[in-house]
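Heads up, the thing below is written out as structure tokens.
With one protein chain withheld, the remaining protein chains of the complex are depicted in position.
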Amino acid sequence: MSNAAGRTANGMLVEAQQLRVHFYPRSGLFRRGVVKAVDGISLGIAANEIVAVVGESGSGKTTLGRALVRLVPITEGTVIFAGTDVGSLEGEDLKAYRRRAQVVFQDPYASNSPFMTIGDQLLEPLVVHGIGDQSSRREAVRRALELVRLTPAADLVDTYPHTMSGGQRQRVCIARALMLEPEFIVADEPVSMIDASSRAEILSLLRELQERRGMTILYITHDIASARHFSDRTLVMYLGTAVEAGPSATVIGEPLHPYTQGLIAAVPEPDPANRHSLRSVIPGEPPNATAVPSGCPFHTRCPKVIPGTCESVRPVLKEARPGHAVACHLYE
Amino acid sequence: MRIAAALFLAVVALSALTASLIAPFDPLEQEVGRRLAPPSATHLFGTDGFGRDVFSRTLHGARVSLAVALAAVAAAGVIGSSLGLASGYAGGAFDLVVQRVVDVLLGFPFLVMALIVVVALSPAPLAVAAAIALALTPLVTRVARAAALSVANEEYLTVVRSTGAGASRIVLRHLLPASAPPLVAYLATCLGTAIGAEATLSFLGLGVPPPYPSWGRMLQEGSRAYFDAAPWVTLMPGAVLCLTVVCLVVVGDAMGDPRRGRAGPIRH
Amino acid sequence: MAFLEATDLLLEYETPRGALRAVDHVSFAIEEPGETLGIIGESGSGKTSMVSLVTRVLPRNAGKVGGRIVYGGRDLTALSAEQYRRTVRWSEIAVVFQGAMNSFNPVLRIGPQVGERLLLDGMPRAKAAAEVERLFELVGLTADVARAYPHELSGGMKQRAAIASALSLNPSLVILDEPTSALDVSVQAQIMNLLKRLKWERRLSYLFITHDIALAADLADSIAVVHAGELREFGPADAVLTSPRDPYTERLLASIPRIHGEQRPGFLAGAPPDPMDRPAGCRFRPRCPRAFEPCATRPPELVEVGERHLARCWLYADETRRRQAREGATS
Partner (left out) sequence: MTRYLVRRIALIVPTAFAASIVVFLVMRALPGDVALAILADTPHTVEIREALRDELGLNDPLVTQYLRWMASMMSGRFGGASLETGEPVGTIVGRQLSVTALLAAYTVAVSLLVAVPLGVAAAMRRGTVFDRAVQGFAAGSLAVPTVFASLLLVWVLLRLFRWSPPIIYSSPGEDLLEHAEIMIWPALLLAAAYLPHLLRVTRARLIDVLQSDYADAARARGLSELGVVVRHALPNATVALITVAGLQFGTLMSGALVVETVFGLPGLGRGIVHAALARDYPVVQSAAVVLVVLVLCANLLVDLAYAVVDPRVHYERRAS
């Protein structure tokens, strides 16, 4: 579906430039500070690529994903999708964009309407966009359910979501996202609410669909180990900024940023020897998003902080090795 | 319990509709020879000080009381639900203004609001209905807003939005079906409140004027003149009124029963 | 005599659809004080119900209860509720709950809640406060946290406070019910380190409940894998984690994405069976890649597959037969 002519200059399907999304939480009539959820992120995603965004809670990874598909207003910067500026889309144009870019949300329990059957929920995108007639729509629903291996499809269309398990519901969500045959899917922590044992199944399903349909996926996760196996490139976020980006194998195999290194050290592995030694960990907890530290946002927790520099100067994301960029004063 | 309550309500509604057909006597016909007769086979609820049949008056009274209450709840329901749903869904400055106005109106004790409206308008059934409607509207608005808010914050609406659905589809297909059950349940309870309010206003002498035999008016007449000598004149219509309100509350509670959950219809 | 020995645990819930057997004749043990047993299972496997049997905080809809729990030579199941409360609860066996985020009353300060049992046992207020301060130091919290309200603390801090509370009467066994499932990975690693340190320094035993078999490796000396209310595999951590015998354990281990090494995570298809409608034969059969003829009809029994190592699978039927032959010979 995507064509080369529709891409941005450097061959990216989706490109964010200096993207900022700021929120102003209200309490009563008064504004209380500003949350810089996404604060100057630049990111390009090539067609047929899976890019992982890795970060802990409060890193802004979900907001970044929602900004790319215009579910939150963009404060500053641009998002270009296949040559068009997504930030300024309105009305019918925005609706047309929704058809090309879809989302799979984190919580499969909350993202299905409890009042609609599975069939009606899958039909809804087609109805909204006026695609096909009744029989072709029903056929499309059946095909989508089979695609995500929810079978027998005929039995499931008339059931309500509360009869299904989390993994089944998440597959319904994936099927719904596929109904419009989008080119781009934002998968926002699609497996974090599912049992550890079922995660690999959902992810490999997504990967398989991506390969068969030629889709582009932004995979948002806090689980850096899954990013390694599921994505082509990885972007690590901390407090609204990008700290490291590059091919997943190098970012996770040879991490440069102390934060990325800490994240990797924190991943549990089923090695019985682990119980005899302490893990090296990042101290403290991420600061509140309303009070981002000056200079490098990570300097308050960084084990390799350079006194005098890190507190005052914010490092920029720069290529430290070919294709592998890091925002850290250690590599300047 | 719920079924009995619903049945009773159906009987009351039906007899109100057909009062002129089924009432054994003319509610206004006076018969001096039968003054203050206690309940009997002929006069089920006895007779009042003018010898009028209390049962027939109760049947006809149901008409006035129910009509006033229904009109009031319909008006408050339409205005309050649309305001509440709109402000809950839209949010922003509109919501803020609606909320402040509702806050001010909620500061008024229910009867005080109804009372000043009745005083300002001339006493007539329509004025009483308007008064009750105005007193109910802020309550309905608040409940509707809460219902809309609880749905509007659901993640699945973001999902629907992300498929490209517009505001009208979201409101009509998702917000309304989800917030309707608690709202309808609340309106049933409101109907009870309105019937009680009509009775209270009429009892206080501020409601439906004579000759309409509304339930509240009958309470007033009976309790003023001959409560001690002929309590049935007051207590019989009072009991019917009371049962009706209780049944409305029971039915309303059943409709809004949290045990039914919000899981949607269950297939068998 | 083992330090903690649970035999034939059984727990049923009364549901509108009938009795639901959440724990179905499960036995496990912690051999020595200071050792940790990890209990691993997916949601719905019954692992949290096993904990409620040990701690005796049963849900309201609990029905049939069975089994024996012997702790330090005492039969806990023979104790009355009141005796258990006075002599075992918190002083011998303490708990750190799954919902650590919610395990503090939001309208009370943290300090009095952490020291609640001390106050309850009659310790003067000032002394209890000092004791809480000491406990806080142990878990890496500053003294001023005692005066804070729960909503003022981060998830990690609340979890540290919950651990401090569990240690207040110096118990020898602490039950950890998914203690880190709501935390960020970096904070999770900190808490795991803290638990490890406490285990080494104080010779604490843990009963560590988790759905993440990789996390269990951080603490567990032995591992029990549960599925559909049954024990699937039980043995030393070194054996279970490196050479699992039960296909379920195998799939669990394979489904974990490894940060090192190229091996892609494998599948564990489907979900545990509906507890009201469990398959005849082996309960794992519908999901098992290695199911064969006997699995569909007869439920497998636990058999010894190694040194102190049990598994419930027809693949080891030979062992069963050998054991039966042995038993037949001796009787």
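Note that the chains take the letters A, B and C in the order they are written out, and that residue 1 is the start of every chain.
By definition in this document, a contact is a pair of C-beta atoms (placed from the backbone, for glycine too) under 8 Å apart; a residue touches a chain by one contact, two chains touch by 3 or more.
It should be emphasised that the depicted structure is a prediction, and the values quoted were computed from it without experimental measurement.
Among the residues B:A6, B:L44, B:A146 or B:L204, only B:L204 touches the chain that is left out of the figure.
Only one residue in the set C:Y13, C:F28, C:Y71 or C:F97 touches the chain that does not appear here, and it is C:F97.
Contact with the omitted chain, checked across B:A37, B:A76, B:V98 or B:V118, is made by B:V118. Counting the whole complex, the residues of subunit B in touch with the unshown chain are 100, 103-112, 115-122, 134, 192, 195-196, 199-200, 203-206, 216, 219, 223, 227-228, 231, 234-235, 238-239, 241-242, 245-246, 248-250, 253.
Touch with the hidden chain on the side of subunit C covers residues 55, 57, 85-86, 89-91, 94-95, 97-99, 102-109, 116-117, 120, 149, 151, 162, 165.
The definition used in the following text is that only the chains that are shown with their structure count from here on.
Centres computed as Cα averages put subunit A at a distance of 51 Å from subunit B. Look at where the CA atoms of subunit A average out and do the same for subunit C: the two points lie 33 Å apart.
Chain contacts: subunit A has no residue touching two or more partner chains.
Contact with two or more other chains is made by no residue of subunit C.
By the touch criterion stated above, subunit B contacts subunit A in their complex at residues 96, 154-156, 158-166, 169, 174, 177-178, 262-267.
Those residues of subunit A whose C-beta lies close enough to touch subunit B in the complex are 29, 69, 71, 94-96, 98-99, 102-103, 105, 107, 110-116, 124-125, 128-129, 158-160, 162, 173, 176, 179-180. The touching residues of subunit A, counted against subunit C in their complex, run 56-57, 165, 167-168, 195-201, 203-204, 222-226, 228-230, 252, 262-272, 274-275, 278-279, 281-283, 285-286.
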